[in-house]
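Shown here: the complex without one of its protein chains, the others still in place.
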Amino acid sequence: METTTATKGYQPMEYKSEEGRLKIFGFWVFLSAEIVLFSTLFATYFVLVHQTAGGPAGKDLFEVNIFAMETFFLLTSSFTCGLAILYMRKNSMKGYLIWTIITLLLGLGFLILEIKEFSTLVEMGAGPTHSAFLSAFFTLVGTHGLHVSLGIVWVTSVMIQVIKRGFTPVTARKIFMTGLYWHFLDVVWIFLFSTIYLLGVA
Amino acid sequence: MKDFLFNFKMPEHFFITGDPLIYGAYVSIILVSLAILFVLTYYKKWVWLWREWLTTVDHKKIGIMYLVAALLMLFRGGVDALLMRIQLTAPNMHFLDAEHYNQIFTTHGTIMILFMAMPFLIGLMNVAIPLQIGARDVAFPALNAVSFWMFAAGAMLFNISFVLGGSPDAGWTSYTPLAGSALDPGPGQNYYLLGLQIAGIGTLVTGINFLVTILKMRAPGMTLWRMPLFSWSTLITSVIIIFAFPVLTIALALLTLDRVFGFHFFTLAGGGSPMMWANLFWIWGHPEVYIVILPAFGLFSEIFSTFARKKLFGYNAMVYSMLAISALSFLVWVHHFFTMGSGPWINSILSISTMLIAIPTGVKVFNWLFTLYKGRVEFKTPMLWALGFIPIFLVGGITGVMLAVAPADYQYHNSYFLIAHFHYVLIGGTVYGCIAGLIYYWPKIVGWLLNEHLGKWAFWWFTIGFNLCFIPMYIVGLKGMTRRMYTYPAGLGWETWNLIATIGAFAMGIGFIILVWNMYYSFKHRQNDTTGDPWNGRTLEWMTSSPAAEYNFAVIPQVKGLDAFYLIKKERAAGVKEEAPEIKPIHMPKREAFPVIMSAFMFVAGFGFVFEWLQIGFLGLLGSVITMIWRSFNDYDRDYYIPVEEVKKTELAAGRRV
Partner (left out) sequence: MEQHHSAKPHIVGYIFSLILTVLAFVDMLYTRLPMSMKITVLLILAVLQFLVQLIYFMHIWESKERAYQVISIAYGIFVAISIVAGSIWIMIYNTMPM
């Protein structure tokens, strides 16, 4: 395994101040709490997945094309977000901005697909108040979508700050933390598309 | 859109009326608010209030605010308790009706656990932990303020249910379907959901904050295995908080969705599962009981070792047993399902696992006893409370094991026997720990000591009252009295015991009043703590002046072992010359306005969702998100340095060498 940046003597800017290190570590702890948060939603979904109250089940609702597309968008955005941080570390403002904007666009694309999916379901009469299964589905996927929306707001706000102030230990730390958050959302999605969508249609 | 914006659905009763208690509450709320406004304006204290308290990020001040809030909540919860006891004094009483009784035991339980015990302990952590590990503040001082104000917003929201819209009434466990909108419409239960939700966010942040603080900010030389036990117990409590509270967040959110937006998680209609609520609740709830007991264990450990003048016996065993508890507590939540009819398989597994968790607890009791053994025990008031804890907690623990012998008797589990069990552990453990800790740290907090004589009176009133109140509950429990009944018929042999219990409850109330009176009395007849070390303490917090300067330590001490300050004092006594410490400019965080503003928005949001005025709810949420973004843009230059001269001046004023 490559531990590239752990090599002795080198420290990216976001780790330079004590404050930066504390906050990044604190953020990892927060992400651990988020794991538990989502796992509770997953547990609820698995318990209620067959409770369709005579209404539609996952098989009838999920469309492979759409969630495959969503998966591709989010996965790629996780990659481009990593590149943005790489360029930040290379001290290249242009690279950072380009990859961040691409990340944001992919995130937006994902959101639009999800909103479309949700509104189609609601129009079909398969809204969240229809059955326990649908409540659990909408809440789980919706919570993830809400996280993505907040992520977009956050990444954008940090980007504006970076444009104003350049790369400093503080802005570098913020970029890095938004990056962690963004990757984490992809992690959650991995489990979502596998155990909700793929398992639902199989 | 217009419909959405201007639709204010009114519950049947917005202003609760028709009861002298409630009118009394209205009058006193209005009078107290007016009095506060008047005093603040008359003495021109508004700016002071804003600068020194509302926007402070100093852990010591935040700790004080937590403690004040917790004492107020102890009072509110205590009044609830007395009301219930009055109702149960004799058979067939009509002091409260069933509906009222339900509301009161619900608010009593919820307030005591979430708005009294937790903030009390978190307050003591705030006061003591950074001092105890030799740090200048917590890792994230601004987030610490967020924690407090979120808690305050949640607590306030929960408490106004009494006068606006009606109190929740489905018990502190809020079991569905009873707590669902079909059986329990109206804002009452929403208060429970939103109040806990907002306060819970604050608690989660506290957990992260103290975890990072303790792991990363200890004084040089203080390895993990040289940490005092209160720090250890806070660390482990933080871990449990971090991994348990997200579950509560989700459980509350799901029930809110059910109630406000018509989802079907816990309603039988639509295929939901009412029992899923109990499942989620106890995934959080079981760890929660350890969250409120472990810090108290930590406090007792400090107190025993200080007043026995000895190193704590079995330090390693203590730490390992807490680590074991932290992992086990996430595995045994099912033992709360006895009354819900689970299969025999579950019952035996959970009996065993519950017993398993009793073992580390037992280990701790023995360690405390061995610490006392051959110690030169000093019976100061904190020590009295700590000593009182042991027998009470033992009884509570043993009866807990009896309950855990699952199929023993189905009857126990919904009876007063259970009530007596958890009050023996919760009062004997948590409340005794809080009071002991409060008295122990009092001089560090305010700079003067509490009167010992009055302190002893408070202790004996409370302790005798406690046993008078709860021993009878074990007995009536065995005689078949079930929990949550608002009255009972005569002739079942319950009368005398209930009468005694009520008398005991009032004796506890008197104990509480003496405790509070003591604060006033000791202030009037102040006995200042000039040394900073009134108890001959062993840990670093006693090295600072009382109260500690805002930067805590002018120079961060070097730690050479467990009981660091004791070792330093020993070296001093042996005449080892200390190097003259060199004072450097001290790096400090600036005041922050956003925590209190953001929490105010959360309060508005909570209020909106309680009454299902969604426009207000979303507006409040939007407000707090905007506050966060605003703060993110202004998150630069949030610190300053205290110059050396000023540090020296402060130190000299506190009578310290520089």
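What to note about this one:
As written, the chains take the letters A and B, and residue 1 is the first residue of each chain.
Basically, a residue touches a chain if its C-beta (ideal position, glycine included) is under 8 Å from a C-beta of that chain, and two chains touch if they have at least 3 such contacts.
On a predicted model such as this, the values are computed, not experimentally measured, just so you know.
Listed residues A:Ala53, A:Leu83 or A:Val122: the one in touch with the omitted chain is A:Leu83. Screening B:Leu229, B:Ile283 or B:Leu387 against the full complex identifies B:Ile283 as the residue touching the chain left out. Listed for chain B, the residues touching the missing chain in the whole complex are 215-216, 239, 243, 247, 273-276, 279-280, 283, 327, 330-331, 333-334, 337, 340-343, 345-346. For chain A, the residues touching the absent chain in the complete assembly are 1-7, 10, 12, 15, 21, 24-25, 28-29, 31-36, 38-40, 42-44, 46-47, 64, 68, 71-72, 75-76, 78-79, 81-83, 86, 89-90, 179-180, 183-184, 186-187, 190-191, 193-195, 198-199, 201-202.
We adopt the following convention: only the chains that are shown with their structure count from here on.
Put simply, the C-alpha centre of chain A and that of chain B have 34 angstrom between them. Those residues of chain A lying in contact with chain B across their complex are 21-23, 25-26, 29-30, 32-34, 36-37, 40-41, 44, 47-48, 51-53, 128-136, 139, 150, 153-154, 157-158, 160-161, 165, 170, 174.
Listing the residues of chain B that touch chain A in their complex gives 139-140, 204, 207-209, 211-212, 215-217, 242-247, 249-251, 253-254, 257-258, 261-265, 267, 269-273, 276, 280, 283, 625, 629, 632-633, 635-636.
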